[in-house]
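In this view, the complex is presented without one of its protein chains, the others remaining in place.
Entry: chain A
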Amino acid sequence: MSDASAVVVGLDGSDGARAALHHALGEAARRRAGVRAVVSYLPTDYWTDLLSADLPRRAPDAGAGATARARAVVAEVVAERGAAGEPLPERPIEVLGVAGPPADVLVDAAEGEALLVVGHRGRGARHGRLTGPVAIGCVLRARCPVTVVPARTSSP
């Protein structure tokens, strides 16, 4: 039964990704499924935005940093939901760092899974309501259902 497969969610530290994580946790709780939070990263050479600003110049392992930040976001969102009395999945939440372009990584990670959840916009997009390229790429290529979640408008 597909309820045994996981809900995969893309994380990148943006508000959209937090909202996506909220949605994914609720989905997984309702489905009694696990959650796999996937963060993609690129080697430092390819970073062209502020993603690397809080890291040492020559980060030895980009994946470790990205995964650690993703873990922190997961812990925060789990705490938020716990405090608000919102449902959480029973199984532990898996956090996975994968090197590669975000959409490719997420589409691969969601192969054969129940659902892929992504934020409306990713990092680097602060304004407007246009859907980000990662979300579009996932919708175009993933075989499983893909849910695109807009950033939460009100609550933090």
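FYI, contacts are C-beta pairs under 8 Å (C-beta built on N, C-alpha and C of every residue); 3 or more make two chains touch, one makes a residue touch a chain; residues count from 1.
By definition in this document, contacts and distances are computed from a predicted model.
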Identity of the absent chain, which is to be given by its UniProt protein name, from "Cytochrome d ubiquinol oxidase subunit II", "Universal stress protein", "Simple sugar transport system permease protein" or "NAD(P)/FAD-dependent oxidoreductase": "Universal stress protein"
Residue of A:A6, A:V39 or A:V146 in touch with the missing chain, whole complex considered: A:V146
Residues belonging to chain A that touch the chain removed from view: 1-3, 23, 30-31, 114-115, 117, 120, 129-131, 135-136, 139-140, 143-150, 153
